[in-house]
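All protein chains of the complex are present and in place, except for one that has been dropped.
Every chain is named by a letter (A, B and C) in the order it is written, and numbering of its residues begins at 1.
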């Protein structure tokens, strides 16, 4: 069976979670720090700190003392061989997985390891999954409407009705992701590429400060990929983006700083050229 | 600018839906009463007392079915414990009915007979106030609501999903049944409550009262349909469906599923409670077997037969199954379980969308736009609203279930 | 029953006379007056039977047999033996003219049966086989009347076999506690310390009570030494009984657990593999039990001499019957419902309705009679009257046996490998070429078959009727869910755990409350571990 230690930790997580659930809407997290959804402290021009994060499943170390910082408005690409811990890292940032040790801060004040997924989303982090996850039974329009930055408490949604400017916002994003023709089609019927776009669109509707994008162009045609690259670069600046990709061409197209993950920790960092020149990287990654 | 609530309430249902409801209301509130009270027994259109209370009973079942559909069809949470909430409502109102018997019980005592027989000298504390109708009505809603809320809060917070949830709801109602079977529990044990005499002093067996109860049941059903319809077409409803389809995504765009599920779950339980309260005086008895797991499963069966994920379907299902039961237990006393059994099998195999689904298929065949017909519109509109084609739902159920593995608890369990 | 009554003393007197007679070399025939007592009123009968026991001899035995066999009657007050060929006088043995119909049979009830039993035992003390003597001594230890003291003494003197002597000593000791001689009483009190019989304990306890009250109170047992000995013996007995009872509770917990396990095991497989909520699982149990019934019937009519073995023969039968029904269900219905667990729930619910009513129409609504074979009847007695029934022991073993079989099947065979693969990740298994469809059918057949075996086991302790399954389905689900879906180990832990917990709770809370508490416990437990005791590991741990 499971070691008591494990149980302890599990209980600790539970408590933290319970705390937050109670505190969720009145704006003050369990740790006493005050935040309001969307408001974060960028006084040091850094939007994300990952410090010494370790996560292990059944003894296997998915993340091993990972440390990483993302600057506000930066567009960062993360590459690395399979099993390097890219997805796990995103799980940690979005609260899906709790780190065994280490800290994760959003801006100066928000301790991500103590918030639940919805709270993190409110704080301003949006995430796109490796496999596009959208609401297949809802129309593209509804998908975006649901994602829209708004008061997401039960009692609001009960009486919410779509305002004109909100409608316009949705329409705008629909155009941006080129789905304005398919607005009313059930999302389940969209092509893979379109689904990818729709999910990106949902992120945009959230108006997050930090976007985490897990292999956003997988299954896209070349020109779709191209357009995605344009979109991302245009977003950089007012948003910060972290893109995980295998597609080197795409990474190149994005430009910006590249971080190489390997066996759960940072192997190298810098612009693509330097990284590709790095012998260790060639060894573990490009070498093959 | 915002559209006013009342307007949106009205818009939530297509015109056909409103017309259908209006017709139903007219029949239930005017037709039946007149046919039962005014027309002589000999008159071909006379509605027998037997029929009135039978239909009244079925109306209550329909309400339960709608409540079940809201939580199962739209939120994807299958409860095998709704019988409990139904029975709790029934018992809550039954307490009032027992007190109304007064000294007309066979022991002629102030206390209900079963208490006299247990040598109890005064009412247990939880019977306090049971002689007031208002308090009873409050309990009818509050009791199931509270039980559901507490249970739901823990269950949803621990992210118990799918079958696990279904089974513990079953455990819940089963435990409650055993509890109520105990005589010491103070609810009449196996005999439960029966031999009711009056409500607010009016004779409960009088035709007037019978018709009133029937009309009230109809009113409750109408209210449920309107409310349900509004809920599932509101943004709330869309979020709920979204949770059913991809809970993790819902969380990552900032909704807290716990609150949504809990709200719908509690509301559903309360509706069941109301139905139970109207059911008891019409059938004249409430006993713990109402809480038996089998009864709760049957509720799910009604919904499935009618068409899960469409309010109309829930209503139809409850009606068909129960009428079939009533008819076949008379005409095929020994064989009716076969009929019902095969009905369920056939429906799940060949009509994944239940009767409504069949209806839609038939309409669709005749390419003629199905939408001119009221109820088809209702059905189709609904399905569009939630895309509730059960055939596809399980995929999403699996999806939803998948994220259980990601919760800290599950991780602990995996270690 | 124990303190000697006046009647018994006076019989004792009568006996001493008989004793003298019996002592004579040439045994005289039974005293007719005594025998006629059998024809008299109830008390006379009892007295007569006791006397016969003491008198001994073949005639007495023959009479007792006749009485117990209902072959004794009276014709106008005269005691007669009703033989197939007519009536004979009970004492003289001469045939009578009157025909059998004329006699009024003497009905024997429990009270008489007990008396006869004791008398028989008294007779059997002089039997040649030690085994018989032992049995006899045991009976006497249970309920001997002071009247038999001399008989016991005589037997004890003559007895060679130690086992028998030991028992006889108890029997005498019990009676001697009432003797006027303190020395004898002391010996008795000490001797009884070796017993583990609550009844003995009460005898001793009686000695330690006071008669009257206040200052006037006097000890029932005047002699302090005897009292001390009695107290010591009581403590010894208490200890033994206490231990035995805990052991007993533990066993009954395990037994209940094993039954839950047998009821749930099949479900654990079918549910684990296909995620099909099989509400008709209970009816598969029922099918197994009915198959067992049919086998029993076949044995009754064709090879009655081997009737005791029908249970063994039923094992394959029950398995196959249930498996076939299972296959049919899978092919006709469930096949079309994979990946729709909740719909499958409804379809199988319909199936269960049909199966139950089918059983009702074919076999009638009554419960069916299934006899425990002789080797499964009775039980081994621990101390203090705690008995472990053989049928439960057997079932416990059977559960283990089935478990091992399944484990081997799962771990060692190719099919097992496939099943595990499908359980963990159906699509992937499909991709790597596992014939999922066939695996499903086979797995379901096996699961159903195991359910059939469960039914066989249940038929040995509980009802066999059309609705028998419904009683177990809920519990079975609790076990599976508590254990963790698709986890045999989990199911085992859950079943045994629930069984034991339930039994210990029942000890102090009573059956009803115990059951409620167990259910509440389950609900609470799932809160903590939403995936059961053992959850599947890995990315596809759910659905």
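By our rule, contacts are C-beta pairs under 8 Å (C-beta built on N, C-alpha and C of every residue); 3 or more make two chains touch, one makes a residue touch a chain.
Operating definition for what follows: contacts and distances are computed from a predicted model.
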Among "Twin-arginine translocation pathway signal protein", "Sarcosine oxidase subunit delta", "Acyl-CoA dehydrogenase" or "Urea ABC transporter urea binding protein", UniProt-listed name of the chain not shown: "Urea ABC transporter urea binding protein"
Displayed partners of the chain not shown (whole complex): B, C
Full-complex contact with the absent chain, from C:337, C:386, C:399 or C:473: C:386
Contact residue for the chain not shown (choose from C:61, C:96, C:166 or C:199): C:199
Selected residue (touches chain absent from view) among C:371, C:489 or C:520: C:371
Interface with the unshown chain - residue positions in chain B: 46-51, 53-54, 57, 106-107, 109, 114, 116-118, 178, 181-183, 189-192, 194-196, 205, 283-285, 287, 289, 320, 323-324, 326-331, 333-334, 336-337, 339, 343, 346-347, 350-351, 355, 358
Interface with the undisplayed chain - residues on chain C: 1-2, 42-43, 107, 109-111, 113-114, 117, 142, 197-199, 202, 245, 248-249, 252, 255-256, 259, 357, 360-372, 377-379, 381, 384-387, 389-392, 461-467, 471, 503, 506-507, 510-512, 515
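As a convention for this text, only the chains that are shown with their structure count from here on.
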Maximum centroid distance from chain C, chain identifier (CA atoms): A
Centre-of-Cα separation between chain B and chain A, whole angstrom: 41
Distance between the centres, which are taken as Cα means, of chain C and chain B, whole angstrom: 46
Centre-of-Cα separation between chain C and chain A, whole angstrom: 65
Multi-partner residues of chain A (each touching 2 or more other chains): 58
In chain C, residues with contacts to at least two other chains: 537
For the chain C and chain B complex, residues of the former touching the latter: 275, 277, 279, 333, 336-337, 339-347, 349-354, 356-358, 361, 470, 474, 477-478, 481, 484-485, 512-513, 515-516, 519-520, 522-523, 526-532, 535, 537-543
Contact footprint of chain A on chain B as seen in their complex: 1-3, 5, 8, 157, 231, 234-236, 238-239, 241-242, 245-246, 248-256, 258-260, 263, 386-388, 392, 396, 399, 406, 408-409, 411-415
Touch list for chain A against partner chain B, complex: 2-3, 6-7, 9-10, 13-14, 17-18, 21, 24, 37, 57-58, 91, 94, 96-98, 116-118, 121-122, 126-127, 129, 133-138, 142, 145-147, 152-154, 157-161, 163-164, 186, 188, 202, 206
